[in-house]
Structures are given as structure tokens and as C-alpha cells.
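Please see the structure below; I have some questions.
Every protein chain of the complex appears in place save one, which is left out.
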Amino acid sequence: MSLLEIRNLKITYPDRHGEFTAVRDLSLSLERGEVLGIVGESGAGKSTVGNAIMGLLQSPGRISAGEIEFDGISLDTLGEEAMRQLRGKRVAMIFQDPMTSLNPLLTIEDQLVETIELHLKMDASSARKRAVELLDQVGIADADMRITQYPHEFSGGMRQRVVIALALCAEPDLVIADEPTTALDVSIQAQILELLKRLCRDRDMGMILVTHDMGVISETADRVAVMCRGELVELGSTQQITQNPKEEYTKILIAAVPPSNKRIERFVRVEQDAKIKLESKHSNDVLTDYWDSLSGSGSENGASREERSDQPILKVQGLNKIFRSRSGFLAAKGADTHAVKDVSFEVMAGETFGIVGESGSGKSTISRLITGIHPLTSGTIEYDGIDISRKSSDRDEMRRRRQIQMIFQDPFSSLNPRMRVGDIICEPMLVNNLVESRAEAMNIAEALIGMVELDADATRRFPHAFSGGQRQRISIARALASKPRFLICDEPTSALDVSIQAQILNLLKDLQSKLGLTLLFISHDLPVIRQMCDRIAVMRLGEIVELAPAENIFTTAQHTYTQDLIAAMPRFEQA
Amino acid sequence: MFRFVGDPIENMLGQERTDADIDRLREQLGLNDPFIMQYWNFLSDALRGDMGISFRQGRPVVEILVERLPATLELAFVSAIIAIVVGVILGVYTAIRSKGFVTNLILTLSLIGVSLPTFLIGILLIYLFAVELNWLPSFGRGDVVQIGWWSTGLLTSSGLKAIILPAITLGLYQMTLIMRLVRSEMLEVMSADYIRFARARGLPERTINFRHALKNTLVPVITITGLQLGSIIAFAIITETVFQWPGVGLLFIDSVQFVDIPVMASYLMFISVMFVLINLIVDIVYVLIDPRLRIQGAA
Partner (left out) sequence: MERFRSFLASDFFYAFKRAPVAIVSFCIAAFMILTAILAPLIAPTNPFDPSTLNLMNGFTAPFSKNDFTGDHFLLGTDDQGRDVFSTILYGLRISLFVGFSAVLFAMVLGVSLGLLAAMTGGRTDAIIMRIADVQLSFPAILIAMLVFGIAKGITPPELRNEVAVWVLIISIGLADWVQFARVVRGAAMVERQKEYVEAAMLIGRGRVAIALKHILPNILASVLVIATISLALAIITEATLSFLGVGAPPTQPSLGTLIRIGQGFLFSGEWWILLFPALTLLMLALSVNLLGDWLRNTLNPKMEK
């Protein structure tokens, strides 16, 4: 008998329009000692499955058909009290964000001991001994001392280890890990996955690993279930799913994953039917006219249409940024943060320059310094021959600065929810007097919307009518409306599903070659960076540790930090 | 501004005054000095504990304040206890049973409570318990016992009876605010990841509610509650008027009507000092509850 059997599971949420089916007709099984990966894009219902097994479906969701059988016990008909006694003792769960999973006002000891006492019926002193052992097992050094500390005294990776210790303290038979490493940096992610895998083997425990990340799955899982819109699409061994997928959806999904081992020119088109027509002839003309007026105005900047050149368009020298902290009453003054330390680099016209680094490396701060959103502490930034690190009153100079535009990380906050898409795209043209009239601006806006492959009637709607990927396209259209020559992409796809990511990356590549843009591409995702960039700067704690052509970074990295990063990157290779 | 607010001399001396009287008093009170001098004298005197002389009663303000203070402080203290205890209990209850009938009843009643001005509640309570049922006195403090300079009504049965209605009247509004605040904070805490994780570990509801959720709820509640309790003392003005409670609030209302500047100024200073004190206490409690602040403070 399997450890876990799910048969024909259906989960529904009643809503305004009747009923929403989150999971439909799902059947799965799991053996002891096995890691089953559930993979899918957002809205696939993968987390809902995990919550249903735990009996923790968010209200008003409910299991409306099918059954879940755990070790011979039928979970779907089990009462709340009996279910509670199983939770933590025989089935456990690990959440996504270690920063919020622990109670900030209780020490690690308080939280571990209360859980151990509850499940293992131990007295306080032996429970504490057991807690220290557990922390030791999940790789927390000096456990006897650290157990008395509060969660905020631990780093993200360490907190996730504590969370794992808490989940595993009663030696459960089944663990559900819901995106356990998504909130962590690459190097920490590898360690946590290794730990989970080891614990599973050692304790003969079954694990369901819910994730959106194919790389994580291929590194960790024994078998994989691919889900899409609440349904199970394909189930098979990890080897079979990643190398030889049978279903169309799985093939698409796999093709969209940026391979870690090589650079490909374009992602295979992910749309099943390529029904989206590229821009009409008319809109093409409108845009060509619009764009040509740019090279006309800046006579000597004729380089805009050129392919890659050896002329640097952006020169950054000795850049420093220190965020000063404020002090408050009874709270000691926090330390100043030196976010960017003495950074220098040059970006050539027409190339794609990548900045890669983990959280806190200062990579996003650099984009804010170049765009002037944050003032810099010291250093110079030269764009197209003019110093843009200081404020200027010269109109022409200000206009040239507008040639630097940006695409943001979060498509849900980068568009003003109270403005129609057309107005959002028109705003830069009108504010900077790039057009004669509102009607002309609207005309160009529609052409731009076509260029980013959306329907023209999108201009009349509000942002909330669009999905994340569509919003990112709108965001690109807005950036293009300023006639930029230099586009900063700050993690432009990290909030998107992998198939959408592939589309956006393709679009960026197309636009670059069509418009002769220079791209500064910032990301934490090494495979993505590899697909996009010509040269890469690796950052750590505010400093550039290595700067080299892209392929060299991945094949012959010089700095040990770069080597470690590459080694920790989840492998997802394409033949 | 003081110059505009009418001439205090008129109020102090009444009808039978002579010009010599007026001049003498003006000189004595320093009212002939320039405005800036008057202000400076007021400040330096205040620092020495001398708040001047009441225009209306002709007695030192400090003396009057000290006489009235115990009544207000006792009233505020009892109301604060009622507001906190009942408010927190109801807030926690309505958060844990967030959908029941009793919860809806409590929430609706609390809205009615907020929609009724304090003075009206006072009048209704007097009408019901003092006039119709004749259980409790309708005004005053009852008998008081003198302990040093402090006069307390909490040690006599008539004093205890007398404080019930005013304390409820004064505490009710703060109680509803505290209740709603506790409820909304607790509901937010209950949806936090660490509560879901606690549930996933199989901890019983009781432990989750009282050990994990309540403490986290209290952190934001304390600041706002502290400020609100501070305002109880000022709100006492209304209650003291309705119940003719002989405290500093009633004194203030009288002084506003008679433009008795020294008393008004001293009252405001007293209120300010109370607020600074309460803020200080809130900050200290905050640090005691939240380890994140504690560690920062030590480092």
C-alpha cells in the first residue's frame, strides 16, 4: 500500500460567478522515501493540493469529490480534531517564506519545545535536548546557544532550516514542501534542497515538493506530476518528463525553461497557435516616422540604428551609494548600508550588458542610480557623453536623459491602476512634448501596443484587465514611448511564469534588433542572464567581483564566488 | 492672545471696585508687563511649580489643581481599567469567533456606542439608574477619605457607588475603540504565515490563539491604546460636566466660560505632562514585549 493515495480529487471554491474549480479529477500516489514533484504555472492548483492533504484549505474552499488516503486513513472524511492530531505528527508542511513562517515574538526554543512536547509527550528538559539535536541535524552550528535566540537573529536560509526542524520534529511520514526555496538565494537554495533530500532518504519519509521551478524539480524529485489549470497533465519519472515529455503542454513548458548549459538564440514559440499577428503595415509606418524623428534631432547620435559598436554609450566610474539610516527613540541607530561600493563599468552601444547577483548585492540600486531615482553618494555616470549624475537645468540634456528608460520587476505595481492603458502609454509623449497632439500620441500608442503584440483595443482598458505577462508588455510599450535608446530591465521576468518569461525574453530580443536598443539586464537568474547577455558583471555585497563576456562567465569563471554561484545553479540542461 | 480674551480684572473684582484696586491688582499679577514678559514670567514660574493665581477664585492655581486632581485621576483610572479589560476580551472574542451571531451583535452594539455622544450616554444612564431605578447617585463623588493630600472615593461605599456611572460613561467610547482595534489586528495576525505554520504543526487552537496570536496582536495595539487612554483624562471634561464630578475637567469648563487663563493654561500643561508620561510608558512596554527592539537597543 502506498503512503499516500489521492483518487479523483476535486476542490472547489464558491464565488460570485458560482463555483471555481481549483483542482479537477486528480489522482496521485506517493511511496515512502520518495520525492514527488508537483510542477505547474500560477493557477495550476498545485499549492491547493498540498493544503487539501493537510486539511488546511483556505475558506471557503472544500473537497467536493474524490478521496485522499494516507497510510490507510481517509483524510477527506476525518474530523477536524483527528486531523489536527495527525498534523505535525505524521504529516508536516514547509512554507515558502521563512521570513514570515516563524513567530517573531517567541524564541526558537519556545516554538520547538512546544511542538515536541505536544507530539512526543516529553517533559520540558528532554524536549529541549531533542530540539538541540534537531537543530544540529538541519545544520545549525552552535545549536545549544542559538536555540535561545529569536527568529530575527537568523538569516533567511537559517530560518528555513529552523522551519524544517520544526516540521520534522515528530518524525512525520509525509512532508509537503510548498515552494520551500523560492524565497531564497541560489546558493542557499542548493543547500536546503540537499538537506531535504537527505532527510527524506534517512528517515524513509515521503515528500511532495510543490514548485514552479523546473530546475529545482529536476535536481530533487524522483517523479514529477505536471499540472495545468487544476488538472494533471502528465505523470512520470523526472528523467522521462524533462528529457522526453509526451504531452504537448509539458513540451511547451520544458521548451520555455532557459537551459543552464548553453545559449539559444530564441525560445521556441510557446503559443500553441500563433494567432497573434504582428503589427499591421499602417502602425509600422507610424512607428518608423516616430522613431526617425529621434535620430533627426540628435544629429551626431546616429548610432541609434547601428548594430553593436565599440563605443561605450554608458560609462560608470567609481560609483558609491550609502543609505543612511535614521535613529529613533530607545532604538539604537542602525548602521549605514553601503549598497554600492566603487563600481565601474562601461556599456557599449547596442549590446546587452548583464548584472547578476543575489539579494542584497546592490544590482537593483545601480539601476536606480543610473535613472536618477536615488541620488548617488559619489562617482560619475556618463551617458552619451554627458554627465547625468548631477541635476541639470538644460532642457536638451534632460531630454537626452529620457532616452534611458526602464522595465520594472513587478508588473502588478508598475502600472498605475487608475489610468487607462492608452493614457499610460501616451503620458511620456505628452509630458515630453514628443508629439503635436493627443490624437497623434494615441495613434502611436496603438502602434506600440501592436508592437508588443497586444490587441489595439487594449488602450481603452484598465491594467487590472490584464495578466502579468500582458502587463509587462504594456510596461515595455510605455518605456518605448519615450523613444529610448537605452533600456534597463530590472528582473523583468522574475514575477512571471516560465512560459510567459520565454515570450517576454523573445520580445525583448526582437525589439533590440529592430530598434537598435542597448539593454542593461539585471537578474538573479543565471540561466536567463545567459540567454540574454553579451557581457556580464557578477555582483556581491555591492561590489563587482567579475566582469567578462557571458560565455566566459559560465565556462571559465575566474572568481571563486562566481564559480560557487554557477555550481549552485539548478541544472536544467537542454540537449 | 491673552490680551484679547477679555480683561480678567473685571471678573476678579466684581462690581465694587476702585481704580486703585485695579491698578494694584494689575501690578501684582504683572498684567502691565509686555506680552513677552508675561509669557516669560509664566514659564519660569511654572518651572518652579508656581502656576500663578486663578483670576476667578483668587487662589493659587496649583492649590486648586491638587485639590481637584484625585477625582479626575481616580475616574480616569477606573474607566481605563474597564475599557482595557472589557475591550481586549471582546476584541479577542470577536476575532476568534469572527462570524457568529454574538460577534455580530457585539459589533453592531459597539457601532451604536460610537454613534451616541458620551454626554447622551451619561444622561441615559442617569435617567435609568438614578432617576427611574434609584440605584445609584446621579451626581457628585459621594463621601471621600483624605490620605495626605489625596482624597479618595474608592474606600467608601457611597464613593464606590458614585463612580460606577461616570466610569462606565467615560470608558465606553475607549472600550469600543480598543475592541475594534484588537479585533482587526488579531484578524490580521490570524492570517499570518506563522499562524498557518503553527496550525500545520498541529498545535491546538487554544495555544494558537492565546500563545501565538494574542501576543503579536498586542504589539501594535499598545501604542494606540496608550494614546487613547491618555485622551480619557481630557474626555473626562464631558463626563464630569454631566455628572457634576468635581475634577479638573469641570474646573476647565468653568475656566473657559470665565476666561480664567492661568487655570486653562495649567490644565493644558497638566494634560501635556500626562501625555509625555504615557508615551514614555508605551515605549518602555513596547521594548519589553518586542524582542526585535530589545536586541537593537542593546547592540
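As written, the chain order gives the labels A and B, with residue 1 at the start of each chain.
In this section, a residue touches a chain if its C-beta (ideal position, glycine included) is under 8 Å from a C-beta of that chain, and two chains touch if they have at least 3 such contacts.
Only a predicted model underlies this, so the values are computations on that prediction, with no experimental measurement involved.
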**Request:** Determine which one of A:T21, A:N432 or A:S467 touches the chain that has been left out.
**Result:** A:N432
**Asked** Looking at A:Q409, A:T518, A:Q531 or A:T562, which makes contact with the chain not pictured?
**Response** A:Q409
**Request:** Determine and list the chain B residues touching the chain excluded from the picture.
**Result:** 1, 4-6, 111-112, 114-120, 123, 127, 131, 180-181, 183-184, 187-188, 224, 227, 230-231, 234-235, 237-238, 241, 253, 256-257, 259, 264, 268, 271-272, 275, 279
**Asked** If you put the missing chain back, which residues of chain A would it touch?
**Response** 16, 368, 371-373, 398, 402, 404-406, 408-410, 413-419, 427-428, 431-432, 475, 478-479, 482
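Heads up, the rule we're going with is that only the chains that are shown with their structure count from here on.
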**Prompt:** What whole-number Å value describes the gap between the mean CA coordinates of chain A and chain B?
**Reply:** 51
**Fill in**
Per the touch rule, the chain B residues reaching chain A in their complex are 192-194, 196-204, 207, 211-212, 215-216, 219, 283-284, 287, 289-293, 295-299
**Request:** Spell out the part of chain A that touches chain B in their complex, as residue ranges.
**Result:** 54, 56, 84-89, 92-93, 95, 97, 100-107, 114-115, 118-119, 150, 152-153, 163, 166-167, 329-332, 334
